[in-house]
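With one protein chain withheld, the remaining protein chains of the complex are depicted in position.
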């Protein structure tokens, strides 16, 4: 099977590349870039061992190719890790002939108002055809689609622990999400505030309340499952490269024991290979660092619950979930080619 | 003036030592330890430049002394950075003759039930005489006392932004504090979970809800100012050495603009040299790293407020506030010998 | 095939465990510990996803077993990541029936004097039968042996770039190795100096000259290839979890261009899948973080050469090379089950 990646030099794109190099169903791999076409992959991706590169990139002579060349090669699947807006433009050209998995936000929303508030440009028509690819919640629709909008990293870390509680109506109408993210979430573009010397030994928050774009993405999905309340989303920036840790607080609508909550999570996730339910422990990002797993834990204090979740923002929060979605859509085993153990 | 430090080899104790070496009112400095008495200070404190050591430790020939020797030397002030329980035992022996500033939790509580729930041993009689040394809130009582219970680090970071809002009754009866702490908060005792290789690239939380001892300390102080609601306190562990970042969410009891909140903070803190009010910016721990300042910011989202605060857990959260309390009690300028600029 | 691991809770041992969980030739995996036998693997190895654990540890019901139980189960291969001395004792009991791969230093030396100087206890008789498992240099003897002494991490990082130059007699009789190591090289035992708060923002060196045990191990191997000069080995401790960076300086015995050096490395390593030859770039540990590769670069300055090499100390410097050695000995493809791309 042929696969192509747009935007492979960013953090998420490089992770897709690394996963697909080891994926047994991908035999040919095209790296696509308008600005770098013609360059040798081994010059650009020094962390990738030459032998593994050569094997799957023979047909393009180990080179980066242009969008036009990629269209001609008719890949079965293309992944786009381009920035929003330019991602949609590129995806549109492939969507008739290939399975398109878009890691940008361009096709994530059905709610036009939310999209336009969050992103500041008009909602895209094609979004109607896209499936929101939260893998554990959309597997049936993923199987039948050719355009997958891969969820955001904060969104994945928030929705996976929240959706079962919302569906079972055990939490009230006010949710507060405090989430910590590693710096790779900000991408590879050089900005002063993401320099090592600016980030090390520093803790801060940014875009609080509903100021972060992911807050609307979270809200739309919660509302889809019946949530009618309000949300506060407080993202923090902390000095790690990878990892999201979310601590979510809400009122319980009725008395719940820790065992009750366990039952709810088991109902939704006991057969989900990428979800780890931590019965008696608070998860740590090092439990899932480099893996496609999300680990979930919780604590009940009187009538309130605190839910904890951890993911690797680049894997389950981006590249890994994208490949998981490909696996589901194309009928491969869900975790094929994905790592489920921590790499730290 | 003579000053003594018990427990100077821990992180907070060493910071007291460093501050007092530069404090113009301290002429003689005694480092007290039952296990290390007789050892050379310059062997134990390699990061302290020998000249500065020699000047103020001449009378003890640059050596660590025992508790008995310290009692004989009648210091005007003693600081205890010993663990709780053993701190109270040592402090009791000095309290008649010296100003005692205790950094442990032993004398922080008036509420017996809270203390005993949090610490698991009986409330101490002497606590009645102790002043809770949150410097910006207790300066009058500090001036008149001889036993100061120095607040906890999380407590300081939480109370300084919360007390004005509680006093002005602008926030409702449910407060959620999410706080991130550097690893030095766990002290210098070797434990596997605090090894560099266990902490780097890792994010986690611990002791959530009301499981952390500081939650009761926060609650007692909030209740003293009229708070009658419930509290959730979620401490996190993140890979920095120093710093606490707190994000506190609550309902507003009435409509408030950002300017209204600014007025409240100005009312309480405009003449407080260690409080920085950030009108339009979320604070970062690098703004106060190594300084005795607390910086406060806020965000209003509909009927809810998120308040942010940052301190250096070892300085404003421990050693710096202890010296600030000494300054207030002994009638020196409040910030004498204290650093107010970030050192990072 | 059955495989067993002694000392799996340490950093190197856990990496062996993770590699073997994904190794297609290992069907049953035994985790052996005298102190933890009977405990559930999923409690001890939280970063390992339960499904992957269950598959290969069914026969022991997902539990840690004792040494005696392991002997009864007759594994085809055992890996020991125990501390030296206790490792030899355990290995002796398996060596008749299993391939034994020892990650300790117990069997690494033929030179008795060097061993006894470095380790302070008598040289072990069984060392005579052991093959020094520097995989790229000993593949023929590895195929024919049943006891492999897996090299040290610093040693691997030093010998791989040095041996070709020594064999080709292009470098003189004085070698200076400056090597930087991540903190995981010190193991998981809690010691104050390896606490996060002690290591972060700190750079230092230790055991310089010939004070570090690995210096004798390096020297013995260099002498085996004809080196007759002197060595200085300066290990440094720097705040990363994983990685060794070595910068090695020596005089050239005759004029050499950069192309000449390239030819030498190509002669020895062009068919070695775990060696990356960097023609025009200084390697970085992030090129090999988490992989079993060693990347080599060099710079010529007048009559002197500086050679650079990088490895992941836990993979090519320990667990990965151990599995590579198993693969070679048992006739599997050399890199089977091993990761060759950076994971960072």
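Just so it is clear, A, B and C label the chains in written order, and each chain counts residues from 1 on its own.
In this text, a residue touches a chain if its C-beta (ideal position, glycine included) is under 8 Å from a C-beta of that chain, and two chains touch if they have at least 3 such contacts.
These numbers come from a predicted model, not from an experiment.
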(request) Would you mind spotting which of A:97, A:169 or A:188 touches the chain that isn't drawn? (result) A:188
(request) Could you tell me which of C:44, C:145, C:306 or C:330 touches the chain that is not displayed? (result) C:306
(message) On chain A, where is the contact patch with the chain that was removed from view?
(response) 11, 182-184, 188-192, 194-201, 239-241
(message) Just checking the interface: what residues of chain C touch the absent partner chain?
(response) 176, 178, 180, 182, 198, 200-206, 208-211, 230, 232, 234, 236, 238-245, 247, 249, 282-286, 289, 299-302, 304, 306, 308, 310, 344
(message) Considering the whole complex, not just the chains shown, which residues of chain B touch the missing one?
(response) 18, 21-22, 46-52, 200-201, 241, 273, 276, 281, 286-291, 293, 340-344
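Note that in this section only the chains that are shown with their structure count from here on.
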(request) Considering only which chains touch which, label the overall pattern as line, ring, star, complete or other. (result) complete
(request) Please flag the chain sitting at the greatest distance from chain A, going by CA centroids. (result) B
(request) Can you check how far apart chain B and chain C are, centre to centre, with Cα atoms defining each centre and the answer in Å? (result) 45
(message) Suppose each chain is reduced to the average of its Cα coordinates; what separation in Å results between chain A and chain B?
(response) 40
(message) Can you pull out the residues of chain B that are in contact with at least two other chains?
(response) 182, 198, 200-201, 239-241
